[in-house]
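Just one protein chain is left out here, and the rest sit where they should.
Then we have chain A:
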């Protein structure tokens, strides 16, 4: 049994297959692990992928790019309007739906997406050597129901059996298996996705293996293409400097430069310098230029700043500091840029930066893992995609003292834990005491605890005195769905046990 995860981005699509407990990206027939999401229409065939992208210079009006941006949108949508204004293909409205007009024929965005999905399916099938239908598809967090439906329909039309649509940031988390091994504990993860055309940053709280999105922000004005454009502008000025021709007005020459700049940008992520060479760029003149990584970083410094500002802004918005983030996941092809990784690392000095999986493959791998989880399960499709789950509202803490004897509070049941839940802790007390008092407090996060936050205490009396030793107190906290709490404490040595049940004030 195998299943695949497909990520359809604005600029690229990527598929990963789950087989025998492993998820891995499958390479397409050209050997590339990522397929450009470009579809070219000619008289008798549709070309998907790199070939279409490279031929775009010659076949501008019949090549569809960034189909994801218009999928499931209607004409009134500002995003769609923006897209139509930029698109080189003519987009017309018919029966309230937007369609591409290619060679006099109408092609809907769903059809284009369908072609891309078919290509991805084909890729996965040839890599696995078997028929694959079960698929998990990723969608951006800001996709509405209509867009989700359109994407789902496109995938279904391509012959895929969509098990579930999941959000891109959660897929990224899943790819790294965050929270999947030990379901207790709570952490905040920041997902930094810098794709081809957009930057989206999401803060996810992982609690008991469940992901909860705290806040998310998408910026459509910055993406990998901006870096390419900046580099292309630089190349154009270089060309002007050496040949006194300004090619900026010539769209075809600029497109050639963009292609060259993109290749250079990619190689600069691994190499110190890259060579740009364009045959007959303008007026029969060849263009040859060397760009060093330092030069590239200088050109794009403003863009880097913008990328980082977005993180700071989002953190400020949710009231978190860099220290509250436990992990940072990088995804999207443009987060390969070494300078960007370095800058993010500087922003979160004490945080683990997860980039062991190539950033542009993280999301499909996560999707494939989810597909593996869902594989063979009955009724995988949830009625309502996101179902509300009861969570505890406040932290439950226990007062303890540290080495110096000062009061200190230990969180034993964090807020936001999906209910019902049980948490088990082994607390310790000095062996010289014959009694132990467990004082329970409730509090919102980050608010200093006051004495009137205390709601119960558990006292264990007549314990065996162990000079120099420690009492191990096994504390089990169980909270039901309505929020009522049951706490039991057992002394491991004597087996003495005390339990209380705290109801919620009505």
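Note that contacts are C-beta pairs under 8 Å (C-beta built on N, C-alpha and C of every residue); 3 or more make two chains touch, one makes a residue touch a chain; residues count from 1.
Keep this in mind: contacts and distances are computed from a predicted model.
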Chain not displayed: protein name in its UniProt record ("TP53-regulated inhibitor of apoptosis 1", "DnaJ homolog subfamily C member 2", "protein-synthesizing GTPase" or "Eukaryotic translation initiation factor 3 subunit L"): "DnaJ homolog subfamily C member 2"
Contact with the hidden chain (one of A:65, A:171 or A:254): A:171
Contacting the left-out chain in the complete assembly, out of A:46, A:297, A:361 or A:442: A:442
Hidden-chain contact residue, picked from the options A:159, A:358 or A:483: A:483
Residue, one of A:17, A:98, A:116 or A:204, that touches the chain absent here: A:204
For chain A, the residues touching the chain missing from this view: 164, 166-167, 170-171, 173-174, 179-180, 183, 204, 208-213, 366, 370, 373-374, 377, 382, 385-394, 398-402, 408, 410, 416, 418-420, 422, 427-430, 433-438, 442, 454-461, 470-471, 473, 478-486, 498, 500-505
